[in-house]
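A single protein chain has been omitted; all remaining protein chains appear in their positions.
Per-chain numbering from 1; labels A, B and C assigned in written order.
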Amino acid sequence: MIYRLGYAKLNVSDLEKSLDFYEKTLGFIKTKQEGKTAYLRAVEEFDQYSLILHEDRDNVCLHHFGLRVSSEEALDEIKQKNEELGVEMEEVKDEDLGRVIKIVTPSGHPVAFYHHSPQVNVYHGENRDVILPMRRSHLQNGVPPVRIDHMNIRVPNVNKEWDFWKNFGFSMSEYVEGDNENERYAAWLRREPFTHDIALVYKEVASLHHVAFIVDGVTGVVKTADILADAGYRDSIEYGPGRHGVSNAFFLYIKDPDGHRIEIYADDYKRDLDQEPIGWTQEAYEKNGRLWWGSEVPASFKETTPINKNFIKKDELVK
Amino acid sequence: MIYRLGYAKLNVSDLEKSLDFYEKTLGFIKTKQEGKTAYLRAVEEFDQYSLILHEDRDNVCLHHFGLRVSSEEALDEIKQKNEELGVEMEEVKDEDLGRVIKIVTPSGHPVAFYHHSPQVNVYHGENRDVILPMRRSHLQNGVPPVRIDHMNIRVPNVNKEWDFWKNFGFSMSEYVEGDNENERYAAWLRREPFTHDIALVYKEVASLHHVAFIVDGVTGVVKTADILADAGYRDSIEYGPGRHGVSNAFFLYIKDPDGHRIEIYADDYKRDLDQEPIGWTQEAYEKNGRLWWGSEVPASFKETTPINKNFIKKDELVK
Amino acid sequence: MIYRLGYAKLNVSDLEKSLDFYEKTLGFIKTKQEGKTAYLRAVEEFDQYSLILHEDRDNVCLHHFGLRVSSEEALDEIKQKNEELGVEMEEVKDEDLGRVIKIVTPSGHPVAFYHHSPQVNVYHGENRDVILPMRRSHLQNGVPPVRIDHMNIRVPNVNKEWDFWKNFGFSMSEYVEGDNENERYAAWLRREPFTHDIALVYKEVASLHHVAFIVDGVTGVVKTADILADAGYRDSIEYGPGRHGVSNAFFLYIKDPDGHRIEIYADDYKRDLDQEPIGWTQEAYEKNGRLWWGSEVPASFKETTPINKNFIKKDELVK
Partner (left out) sequence: MIYRLGYAKLNVSDLEKSLDFYEKTLGFIKTKQEGKTAYLRAVEEFDQYSLILHEDRDNVCLHHFGLRVSSEEALDEIKQKNEELGVEMEEVKDEDLGRVIKIVTPSGHPVAFYHHSPQVNVYHGENRDVILPMRRSHLQNGVPPVRIDHMNIRVPNVNKEWDFWKNFGFSMSEYVEGDNENERYAAWLRREPFTHDIALVYKEVASLHHVAFIVDGVTGVVKTADILADAGYRDSIEYGPGRHGVSNAFFLYIKDPDGHRIEIYADDYKRDLDQEPIGWTQEAYEKNGRLWWGSEVPASFKETTPINKNFIKKDELVK
C-alpha cells in the first residue's frame, strides 16, 4: 500500500542560491548536505527530508518525486504491478531509503517508491526524554513550512494517467470535466484522506507545475509573502494569496531562484478515500473552482518546470 | 479496513440545554432532529453528523461511538473477527448507516462499526455548482469545531484493550510506560496517520474521559474559551489552554451541561502508521508528556463520564 | 483638541441591500434604525456607531464624516478657527451628538466636529457587573470589523488640504512626493499615534476613495474575503489581500452594493505624532510604497465615490 507523497527532488542551477531561498529565508531545516546535494525537511515532519535540492545546471528540472509505501512486501507488490503494466522501471539501492523502485509513468513522470525512511530522533538525553520534531521552535527561522503536501503535475492525457495511478489504490477527490466524456481537464488523486498527493492537470507536454507545502494556517501563508518581500524576494511571489474552490486551499504561489513553483498552502480538507469524486463542470470550474475568490490568474501561471528525461538508467537515485 | 472515528453518541439529561451549548453557543450544525435525538456535525465534515445527542435522563452516559469502515466487505471481516474473538456483538439495521455491527470491547466500551454514511450535498443549483461544506461560513455561528478527532477512554487494563484493537489494524502512536513491562499507563491508537482515533488511559473503571474536536488552530481554541465565557458558560471551561507533550496538542477542556468533557483541540501531528510507537517513561511523561507547558491539571480532571451498560440488546442503535 | 475619526455617513440607494451587506454578512452591529437611516458600530467600539447608512437614491455619496473632539471647549476653538479660515460652516444640534460644527473643507469635503458621543453601556444587572463591548462575542455574526480606522479622500491639491488640517493639530505620518517641491502626491494625516485618520491622495475631483475598518489581524482580513465569497458577494471583493509599503497595512478592498469602497485593514503601526513624516520619493512609492507585495492594482481602483454637495444648508445632520 502506498502511504503518501514522501519527497520531491529538484535539480537547481546554484545550490547556494537555492539554500538561501529555502533554508535561510523560508526556514526549511537542512538535515544533510553531500557535495552538491542538500536534504531539507519541513518542521513538523518525522522524515529526515521531504525536499532534495541537487545542483545540476545542465539539467534544471523536477528530478523525481518519491512515494512512501507501507512495507517491503508492499514494495514487491508495486514492483510486480509495474512489471505487469510494462512500465519503464529500475530497482536501485539507496543509502538512506534502502530498496527503491524507480519508474517513469505513462506520461513520462519520474517517480520512486520506497519503504524505509530515516526518521528524526525523538529521544534525548540519558533519561530518554521525548522531544517531538515540531517542539524545536526556538531553533527555527523564517516562516517554516509544516510538511510536504502534494505534487501538481501536467500531463497530456489526464484520464490515461489516472488509469495508471488507479492501479496503486489512488482515489480521486475532485475532477474537472473535459470537452467530452473520455477526457478530464484535471483530477486530484490521493492516498491520504485529503484532497491530493498528486494532482493531474492537462497540458500538452508533461511537466511540473508545483510542489506544495503546508504552512501554519492562513497566517503562515501571509507571513510567507511578508518574509519573502522583506528579504528581497518580492519577485518570487507569483500569485496569491487567494482561495481555490477545488480543494478549498488558501494558496500562495512562489517561485524559487530557478523558477520551480512552490505552493504555500493551508485549509485543505479531509474526506474518506471511498467517497465519490466531486465533479466540476468546466463552467463551474471557471466560475468558482479555479478561484473561489482572489486576483485573476497571471499569465505566468501557465509556465511549468521540465521533468527529468534521464531518470531511469542513471546510476544515482536520490543523491 | 477501519477508516476512522466517525461519531460519538452522548446521552444527555436535557436536550434543549445541550443544544444551547453545542449548537447555539459553540456552533455545531444541527442536520437533523428526531424527537429527543439531535444529529450535529462540525463545519468541515462531509458526514451528516459526528455528534449525536440523545435525551435519556435516566442513563446519562457515553451511549457509544462509531467507527467508519471502508466497505461492506470490510464490515463482514470485522464481524467475523469479532466473532472469533468472542466479543459480545449484535448486527442491526440503521436508517442512516445501514448495516451496523455493535460490540462491547473487552473493557466494556460500546462501539459500532458501519460503512454507509450519509453525506452533505455539495452540488447546488441547476448548473451543478459545487459548494464544499466549509464554504458556508456565512451561515455559521459561534466558533465552530472543524471535525471530530478522537475518543479518550479509560480502561482497567491498557494492554488488554490494545491487544483487542490491534486485531483491527490499529497502530500505536505514543504510549506511557506502566509499573512493569506488561503494563502501560496509556496508549494512543490510530487508523489515520495522526496521533489518535482512540486513546486508552488506565482507570479502574472503564469510562469516557473526553471526546475531542479539532478547531481552527490556536486561535480557534482561544476563541472557544472566549465565546463560552461571554455566553455565560465560564464554569464549563475546565482546563487550559495549554500544550500536551504527548500528541503536541494545544488543548482546552470544556464540560457540557451534563459534565461530558469535550477537548477543543489544535496542532496534532502527522506520522505514518508503520512507525514505531513513541514511548514515554513514567518520569518523562510526568515531566513533559502530560503537559509541555500550562497550568497544573485540576483535580476534577480525574472525573469521567459513565459508559452505556445496555448497548447490546437495546432495540435502537444510533437514533 | 481633535481626538480621532468618529464615524462616516454614507448615502445608499437601498438600505435593505446595504444592511444585508454590512450587518447580516460582515457583522456590523446595528444599534439603531430610524426610518431610512441605520446606525452601525464595529464590535470593539464603545461609541454607539461609527457607520451611518442613509437611503437617498438620488444622492448616493459620502454624506460626511465626523471627527470627535475632546470637549465642548475644544469645539468652540475649532469653530473659531474655522471662522478665521473663512470656511463654509454651520452649527447644528443633533439628537445624539449634541452641538455639531459642520464644515466644508477647502477641497470640498463635508466634515462634522462633535464632542458628545453616546456610549455602549458596560454595566449590567443589579450588581453592576461590567461587560466590555467586545465581550459579547456570542451575539456576533460574520467576521465583524473591530473599529473604524480612517478615511481615504481624494483632493485636487494635497498640500492645500494639508495646510488646512494642520490648523487642527494634525500630524503627517507619511507622504509621497509630487512632481515638484510644492506638491505632494499623497499625505497620511493623523491625530492618533497611528498612520492615519485621514489620507489625502491627489485626484482632480474631490471624492471618497474608501473608509477603512480594522479587523482582527491577518486572519480577520482573509476571513472577510471568505465570508463575502461564501455569501454570494464575491464580486464585492475588489482588490487584495496584499500589503502596502506605506502604513504597513495588510489590506483587502471591498465594495458595498452602491460601490462605496471599504478597506478591511490590519497591521497598522504606532508612531508618535511629533516624529518627522516619512517621505517616499515617487520612485520609491512606485517600487514598494503602494505595494510591498501582492497583485497589481486593478484599473477599477481609480474609481471613487462622489461627495455630498449639499452638506451645509441641509436641515438634518447625522440622521
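As a convention for this text, a contact is a pair of C-beta atoms (placed from the backbone, for glycine too) under 8 Å apart; a residue touches a chain by one contact, two chains touch by 3 or more.
What you are looking at is a predicted structure, and each value in this text was computed from that prediction instead of being measured.
Out of B:Leu26, B:Leu228, B:Ala284 or B:Ile307, which residue would touch the omitted chain in the full complex?
Considering all chains, including the one not shown, the answer is B:Leu228.
Which residue, A:Arg154, A:Arg184, A:Lys223 or A:Arg290, contacts the hidden chain when the whole complex is considered?
Of all options in A:Arg154, A:Arg184, A:Lys223 or A:Arg290, contact with the hidden chain holds for A:Lys223.
Can you list where chain B touches the absent chain?
Per the touch rule, chain B residues meeting the hidden chain are 217-219, 222-223, 225-226, 228-229, 234, 237, 239, 241, 243, 250, 288, 292-295, 298.
Over the whole complex, note the residues of chain A touching the chain we left out.
Within chain A, the residues that touch the unshown chain are 25, 135-138, 141-142, 219, 223, 226-227, 229-231.
Tell me where the left-out chain touches chain C, residue by residue.
Contact residues on chain C toward the absent chain are 3-4, 44, 46, 68, 70-71, 117, 119, 122, 127-130, 132-135, 147, 192-193, 216-217, 245, 248, 267, 269-275, 278-281, 283-284, 287-289, 292.
Simple rule for what comes next: only the chains that are shown with their structure count from here on.
So how far apart, in whole Å, are chain A and chain B when each is placed at the average of its C-alpha atoms?
Measuring from centre to centre gives 31 Å for this pair.
Once you find the CA centre of chain B and the CA centre of chain C, what distance in Å lies between them?
Each chain's C-alpha centroid was found; their separation is 47 Å.
Taking each chain's centre as the mean position of its Cα atoms, how many Å separate chain A from chain C?
A distance of 44 Å separates the two centres.
In chain B, which residues are in touch with two or more of the other chains?
Correct list: 135.
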